[in-house]
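Moving on to subunit A:
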Amino acid sequence: MNTLAAVTQLLEIVFAILAAPVFVGWVNQCRAWLQNRRAPSLLQPYRGIHKLFHKEAVIAENASGLFRAAPYVVFATMVAAAAIIPSMGTRLPLTTAADSIALVGLLATARVFLALAAMDVGTAFGTLGARREMMLGFLAEPALLMVIFVAAMISQTTSLPMIAEHLSGEEMALYPSLAFTAVAFTLVLLAENARIPIDNPATHLELTMIHEAMLLEYSARHLALMEWGAALKLFNYACIGLTLFVPFGVATEAQGPVGLLLAVPVLGIKLLVAGAALAVLETVSAKLRVFRAPEFLATAFLFAVLGLLVHLLLGA
Partner candidate 1 sequence: MEFLLLLGAPLLGAVLLAVAGADRRAPGLNVGLSLLTFLAACALTARVISQGNLLVAREQFFIDPFNVFLVTLTAFVGLTTSIFSRPYMMIEAQHGRLGPGRLRLYHSMYQLFMFTMLLALTTNNLGLMWVAMEAATLSTVLLVTLYRTPASLEAGWKYFILCGVGIAQALFGTMLVYFAAERILGGEGVTALLWTHLDVVKGELEPTVMSLAFVFLLVGYGTKVGLAPLHNWLPDAHAEGPTPISAVLSGLLLNVAIYAVVRCKVLVEGSLQSPLPSQMLMGFGLTSVVLAAFFLWRQRDIKRLFAYSSIEHMGIITFAFGMGGPVANFAALLHMTVHSLTKSAIFFAVGHATQKAGSQLIENIRGLITLSPTVGWGLMLGSLAILGLPPFGVFASEFLILTTAMREQPWATPILLLALGVAFAAIFGKVQPMVFGETTARRLPHPPALLPVFVHLALVLMLGLYVPPYLADWYREAALLIGGP
Partner candidate 2 sequence: MLTPASSPLAACLALLAAWGVVGLAGLVRPRSVEFAGRTLFPLGALCGLGLAVVAVRSIALPPEQIELLVGLPDLPFHMRLDPLAAVFLALLGAASAGISLFSAGYFRKGEGALPGLLCLEYHLFLASMGLVILADDAYAFMVAWETMALSSYFLVTTQHRIPDIRRAGFLYLLIAHLGAIGILLSFGVMQGGSWQFTFDAMRAAQLDPQWASVAFLLAFFGFGAKAGLVPLHVWLPEAHPAAPSPVSALMSGVMLKTAIYGVLRVTFDLLGQPQWWWGLVALGVGLFSAFYGVVFAAVQTDMKRLLAWSSIENVGIIFAAIGITVVFHGLGMSALASLSLIAALYHCVNHAFMKSLLFLGTGAVLHATGERNLGRLGGLIHRMPWVAWLTLVGALAIAGLPPLNGFVSEWLLLQAFLFADTVPRPFINMLLPIGAALVALCAALAGYVMVKFFGVIFLGQPREPNLAQAHDAGPFERAGLVWLALACVVLGILPVQVIGEFDQVSRALLATELGQDAAQWWLLAPTPARGASYGPLAFLLAGGILTGLTVLGVRAVYHQRVRRGPAWDCGFVRLDARMQDTAEGFGQPIRHIFQPFFGMSRELPTPFDAAPSYRVTVTDRIWAAGYERVGRSVRRVADLVARLQQGRISTYLLYSFVTLIVLLWIVL
Partner candidate 3 sequence: MAGTPLDLQILNTLAAILLLLSFSMLAQRRIVTMVNLLATQGAILCLATVLLAWRTGENHLYLSAALTLALKVILLPWLLHRLIRRLDVYWDTETMINAPSTMLIGLLVVIFAFGLAQPISALASTATRSTIGIAIAVILLSFLTMITRRKAMSQVVGFLSMENGLFFGAMSTTYGMPMVVELGVALDVLVAMLVLGVFFFQIREQFDSLDLHHLESLREDE
């Protein structure tokens, strides 16, 4: 484990933890501008988290140990997921332990623990949110897996760094199959991160909220961890999208430390553009009824399968 790999790994983790709330703040800022409102400052999420850390935690009487452990598990899994996504460099020692399918598994673990914690207090909203989150989960997971399958088939491996190297290594080859999977991936991203067409992140309206319903009973530091975890999840999804579909600028083995230094600003710019695109997407689309979500995610699955077929036919 030479030093460069250790540095890249550490840098990835720290950058992800710090940049996630900023990324969410940036998306909220873009949305505010698009809806011609005065945007909250970029560091607002940090202030929120700081405030929550210093509040007194109120826990329901019949909440069990699971309720208190869940925030730490969710946050840790999200950080682990960030560690194995080659957003900056491909020399990540941890990725030998977990490939892309393990990444999907990690996301599933986070989702299950979140849902279980939501059901623990036994309120109507918690269980309702858990039920809807699991429904979205089991519809999104096959689509996400097909997206990763297509990328894996193109680069003949399931380990994310090798996929990134393969895709970034090629000269600017256009992959039509990747285009379809990109569309599928964006739909999955919107569904998984409780963005507008499926669920409104800002709302507390009992009937429509899915993600917020699960965090209803949390307060103070647990709520902070859950919020930070959700931010990290959005950041991770963005990084996966960038690695698969916008691979250039990732520091590979050959470029050494210089490449790594260069990769950080490139990643920053890519994230800014992605955040803006996400904001545009959200302001353009309206919220769907909960039971329209299956069609939404079925189209995502369809696009992924189309991408696969295109890959098998055209070989690219």
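How were these picked? Simply put, all candidates are chains of the complex that A comes from, given by their letters.
What we mean here is this: a contact is a pair of C-beta atoms (placed from the backbone, for glycine too) under 8 Å apart; a residue touches a chain by one contact, two chains touch by 3 or more; residues count from 1.
Please read these numbers as outputs of a predicted model, since none were measured by experiment.
*Asks:* Please name the candidate from 1, 2 or 3 that touches subunit A in this complex.
*Replies:* 2
*Asks:* Where on subunit A is candidate 2 touching in the complex?
*Replies:* Within the complex, subunit A contacts candidate 2 at residues 53-66, 72-73, 75-77, 79-80, 83, 94, 96-99, 101-102, 105-106, 108-109, 111-112, 115-116, 119-125, 127-128, 130-132, 134-135, 137-139, 141-142, 145-146, 149, 152-153, 156-159, 162, 204, 206, 216-217, 219-221, 225, 291, 294, 301, 304-305, 308-309, 312.
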